[in-house]
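Only one protein chain is missing; all other protein chains are in place.
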């Protein structure tokens, strides 16, 4: 987890063979260091196919997911642990370095009430067991705070660090996302500062999830703070132009937020890379 | 609708007599020009009491609401029209100048799919009838785009203008909110530019709904663009520190986003006023 | 004066035949609408050569200058008028549309004291006569506020408008520069707002005069305000990478402020164009 990468939603929302090949080709064309692979249906992934693709292309990989409701830790610690172990196995099998994302619940999960101690206990129990397993098989394991509408449990960098503290595992990292921080943090810099020692991965996603550089994210503050804390983790561009129905409700993108895939790659990507170089992050 | 005002959520989430008095006293103390009154339960408002309070204090008032599910226009045009007419009657009776907010649906309404023509037709039919009635009784009527998570129908200034165009009424205005624009617009300036001729009211709300000046909103861009389009409408500070359960799910604020009421009034309010003066808006 | 252009300092600091050809070729390669030609030594310009170059390339042109000390209006109104008339004649002869820049004094002129009424009277007398002449020969005539270190007479958009008011001519326009505004204005938006009805031309120059997008200028605020006032004039990218000795003292750039010419053209230019499109200015 280092260098500059991209979430493969730019090329494929379903990680089938065809999508995987399109994504690998695209990522190579744009000289990415790594790709982020969404494990929305971990059972179905052809891990051999992906591993060969990665070996051939020289790309590294990080996997990410959100949990389906039937295995939310707040509903079933055991179910969540089993599901996440499977996802870790798949990550390992396809040659990935880490599993991250909303590993503590669902994208769109909201009880309607502030989080409770019982809920946090369920998360800690789940994450502790899964972190132990991740360590056994040599993977890093991350948690990504998301905004108040996508989950009510972990919205800020500070809450993510508090959870890591509560679990006590040394291989859980914080995975931030500029889109979520734009809503939740008192300045994106403060989110990065709160997470600092635990921060290993960051989604570079614009405020409307469209073309980076065309929204309200303060990229100078973001990159300057990352540089200042000596950030060495992965920088992953993320944009969601069109949503598959199954995650549309959680992400709630109801219109194309960029004109085209090409606009994101030809305008947004150079913007993010130039700015990262300006602050000497890549 | 002009000058600098405040959403009364700062003092009262329920608009009963006690809340109304607390709000009027608070608004006067901070030299507000007007208050925004939430009509969450329009039937219950003691309009005589509020009218006397306004007359005595010299404060002007704007009312706002989101619709309960049983009267969403996409469910029932007739039910929505009746409810909004009642809300207009109450607004008139208590001495308000306009009714605005999510007048086209619910706070938290999401079908899980992009908006359809059928849905937009229902909105247009509702808003057209209500606008006609508002005109008859001498009130302005507004629609407020909200972010993708709070409603799937009208998220951007452009969509609001398109709806006004579709309805064809000349007394519907656009009511923007910096919090929502921070998520939806390609620069807050672009939201203001899109709405320009229809814009009459704006919520000044920080990116986390906490203390203005401590988030990610670009207040220079916001105020400069407002000044440049010759904005003459109402500037209303809004902050939600604690949520009553009934709207918590829609707004999804799960933690105190400011240290205290006093912090918002003693830090956020001067920040917003100083910056508005800097751009000669007040 | 409309569309997107570039100051020819990117290719040539001396407007001789060779420099002119390099500049025209370069401007065409990057699809510019117009070029800005520095008339540092108006007597020496081969106007026929430039006119043919412009005709052949389809490029439009604006000329700009700062006055040498011997013809500063505060020293000699008559000398200044003669010099500026000559520059206007040259501008006309080479096919330019306007003459602008520090037409009211020197780049680096500072008395050490605040401006006096006597000084402003000399400026008004000079500019009035020159504006009349410009009108006779069908040219626009501009004045560019520069920062406090480059001149003590006109530093802000407001001061430029006050001078135009004082002169009373209807063909003098304000020419702003984002680099100077970054030092002098209370938000670049305010500079644009102050100049609004007189504004016809703007230099898009980064805060260190290096690669646009890599400095401290708030491009969102700048473009949003330009869009909001309905700006229709010329947008001219300007960057000074290396200085010829004769204007080095005035501009005071002592080090290369961008890595290379190519960096400005391949990173800065797309940044400025993309952002201008985002705000629908081009």
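First chain written, first letter: the chains are A, B and C, and each begins at residue 1.
The rule is short, and it goes like this: a contact is a pair of C-beta atoms (placed from the backbone, for glycine too) under 8 Å apart; a residue touches a chain by one contact, two chains touch by 3 or more.
Just so you know, these numbers come straight off a predicted model, no measurement behind them.
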Displayed chains contacting the withheld chain: A, B, C
Residue of A:8, A:50, A:100 or A:190 in touch with the missing chain, whole complex considered: A:190
Contact with the hidden chain (one of C:17, C:41 or C:110): C:110
Touch with the omitted chain, as defined above, among C:8, C:74 or C:155: C:155
Interface with the undisplayed chain - residues on subunit B: 213-214, 267, 270-271, 274-275, 278
Subunit A residues that touch the omitted chain in the full complex: 186-190, 192-193, 196, 218, 220-221, 223-225, 227-229, 278-280
Subunit C residues that touch the omitted chain in the full complex: 110, 112-115, 147-150, 152, 155-156, 181-188, 207-208, 210, 214-218, 245, 248-249, 252-255
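Assume only the chains that are shown with their structure count from here on.
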Chain contact graph, described as a line, ring, star, complete graph or other shape: complete
Intercentroid distance (Cα basis), subunit C paired with subunit B, Å: 44
Whole-Å gap separating subunit A and subunit B, where each centre is the average of the chain's CA atoms: 34
Centre-of-Cα separation between subunit C and subunit A, whole angstrom: 47
Multi-chain contact sites of subunit C, meaning residues that touch two or more partners: 278
